[in-house]
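This view holds just a subset of the chains, kept in their places.
Order of writing sets the labels: A and B. Residues in every chain begin at 1.
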Amino acid sequence: MAISTSKTLTTTLEQQYQVVRRRTEEICAPLEIEDYGLQSMPDASPPKWHLAHTTWFFETFILLPHGEGYDAFHPRYGYLFNSYYEAMGVRHPRPQRGLLSRPTVEDVYQYRAYVDDHILAFLRQAAMDPALIDLIRLGLHHEQQHQELLLTDLKHGFHLNPLLPAYREDLAGADHVSLGQTSILKPLGWVGYVGGVHELGAPEQGFAFDNERPRHAVYLQDFSVADRLVTNGEYLEFIEAGGYQNPAYWLAEGWMTVQSEQWQAPLYWEYEAGRWWIMSLGGRRWVCLDEPVCHVSFYEADAYARWAGVRLPTEAEWEVAAQDAPIQGNFAEEDRFHPMPLQGQQRPAQLFGDVWEWTQSAYLPYPGFSPAPGAVGEYNGKFMCNQMVLRGGSCVTSQSHIRASYRNFFYPGARWQFSGIRLAKDGMHLGSQP
Amino acid sequence: MAISTSKTLTTTLEQQYQVVRRRTEEICAPLEIEDYGLQSMPDASPPKWHLAHTTWFFETFILLPHGEGYDAFHPRYGYLFNSYYEAMGVRHPRPQRGLLSRPTVEDVYQYRAYVDDHILAFLRQAAMDPALIDLIRLGLHHEQQHQELLLTDLKHGFHLNPLLPAYREDLAGADHVSLGQTSILKPLGWVGYVGGVHELGAPEQGFAFDNERPRHAVYLQDFSVADRLVTNGEYLEFIEAGGYQNPAYWLAEGWMTVQSEQWQAPLYWEYEAGRWWIMSLGGRRWVCLDEPVCHVSFYEADAYARWAGVRLPTEAEWEVAAQDAPIQGNFAEEDRFHPMPLQGQQRPAQLFGDVWEWTQSAYLPYPGFSPAPGAVGEYNGKFMCNQMVLRGGSCVTSQSHIRASYRNFFYPGARWQFSGIRLAKDGMHLGSQP
């Protein structure tokens, strides 16, 4: 019967809700109160803001319109914690999020508890409109995205602090990551795929963001993708070959950025006392040669690929390569929050987890795409300009959050995400080195 | 015999060379000496620079490496008139092109004459390497691009002058363009195309830029394109419906641009004394309702399409629609330098000429694309980021310069090109209004 089914569904949803919401607070547990207000650049947000904004989502889209007799926790929070939803009215300016010393951290945790109580009561209450279930599920995926941003934004904020604070010193893998000063990896190999008409995008059933749909046909030429990610060691060869000094490898805008930003290496790399150091969420370490290179921009990924004589995959190629692969890898659940050297025999390996993989595809609507009506429709569609697609999730992405059809997107110059490089090339090559 | 064929070819090339080079100078004939130095923004260049840079191309890529005993006209011109070719060394900074009061206009015309003499002698000389023929041909297409930029840059420069100078007062059509204050057009109709695997791009033979190749298969869904361009009258409805005030129609970056630039209408439109005025190369006029709307950014084109409930075409869709259409229309040869109301019965109409048509496709490499080796390889490939494709040429494009496979590209916020709007939608619709 429809109602009992719905009941079962919402029970599950209730559990999911609690798990996801609790997880966000666990991520914040190691923080000092002072850290909650840290905003190191306009693109990043303070932890306090992430905690409140994800709560605002449930208050604004569920409780205020649908929660009978619900009173907003605070009349100004709607203004303070709206992000980019123009349809929801004027917003507090993004670059000033770090200036909100009030509400306090304590206030924000009370806000979370208040909204959680009401959402859970709402979920237990009765049969729910399936559209509302979808909306709550969207809210949870939205919160998982912010869990990742919490960590990327914190890492950025901490690295500007001359005291070089570590987010946590007990992260998994922290004991051995600096050891790999000699590569023990096999050379990069290739896995080929036959061209022709392929299907792309999320199927109609199951959760997916609107930008992953509709599923549609594309025509691909034969292509090959690298059987693993590009490593720090390989990227170091590019640096040492003068990659950052030679315009021939760079897109025009990439080259301008290299010069204006004076890039010499990936973000968080520093050369000191005769060696390269890297800033991680566990503190400062030597660069490990066999770890996947991380915190590179699209410009750097593209330049590296040109230097290597190959290219980045398109998002269609990536998805074809990934659609039958198991969703396994170095995710946030591993509690490393750092990419790790290749494990196992799978080919291609490391498609999921470790680092988001830049593709050469601009972030554009799929044929037949139309955003959801209303404010929720602002979620993805309106960013479809000037950004590039990344695929596969990273070491700070939750395993339960990622899919083969998942499309992440950032500006080509962004480096503070856990973003890395997978190579591709034309034709079905069987050889090893690019 | 190969050599005589080559002889014939170069004879033709010699004529082409003379025609194209002369045309550039004809475009400049109405200018005052003072106008030759005008640079109104970093994206634009002074006429004098266009005259010299196109000449520099032939000197740098033909005469210096291949012209036996050739002496450069001036040792510093290589530095002054290089544009973006990093491989050719350091360049004079683009935003300072307007600060070069020397060389004088007279000097630059002498530079042109000197290089022309040497190129013509070179062409007459003997059998030529086909690669050099291709390079000279590329130089002529390059010069045709700058002929168009000469006019777009001048228009921009003149419109900032409170005296509102006209480039020429004797342009064709100047007598009647302001009259159409009432629309006499039929409502917009649609032409449908069957989906499936289509071919895209320039064939291997014949001149085309490297970015149009290789020709390759794409898979398209059924689609329809509008049977004519969007007019000023239709765009005015969008303005009057509050299009520039409502974020719902805009990409996020578009909306930011509308606000920061305080856009209220297309570039060169001004509301004064109860009506809309437009700045043209022939001077200031009333806005004519049935002329295609022009000087809109991609953001505006996209917002208009959303407001109208449809979308822009992809470049693949546009090319499928255009590949059998005759290359006819309102080109520079018409000597109007302004879009004109729909003429004739062709469906879809106005694919070529009048205005460059924004597509919803980002400017990216075709599958299998590789840039030419050396400095010439910087021509197109390195701009393949953050720009959108436009198709079809405009009223300032030479008819001999355009093709169905021609890919123009500009930043989504650019408005000083003659850029307009063709609508598209999913499926094979037969109705009339979007």
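The rule is simple: a residue touches a chain if its C-beta (ideal position, glycine included) is under 8 Å from a C-beta of that chain, and two chains touch if they have at least 3 such contacts.
Since the structure is predicted, the reported quantities are computational estimates derived from the model, not experimental observations.
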item	value
Whole-complex copies, counting every chain including the 2 in place	4
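The rule is simple: only the chains that are shown with their structure count from here on.
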item	value
Geometric centre distance via CA averages, subunit B-subunit A, whole Å	38
Subunit A-touching residues of subunit B, taken from the complex the two chains share	84, 86-87, 197, 216-221, 247-248, 250-255, 298-299, 360-362, 364-365, 367-368, 382-386, 412, 426
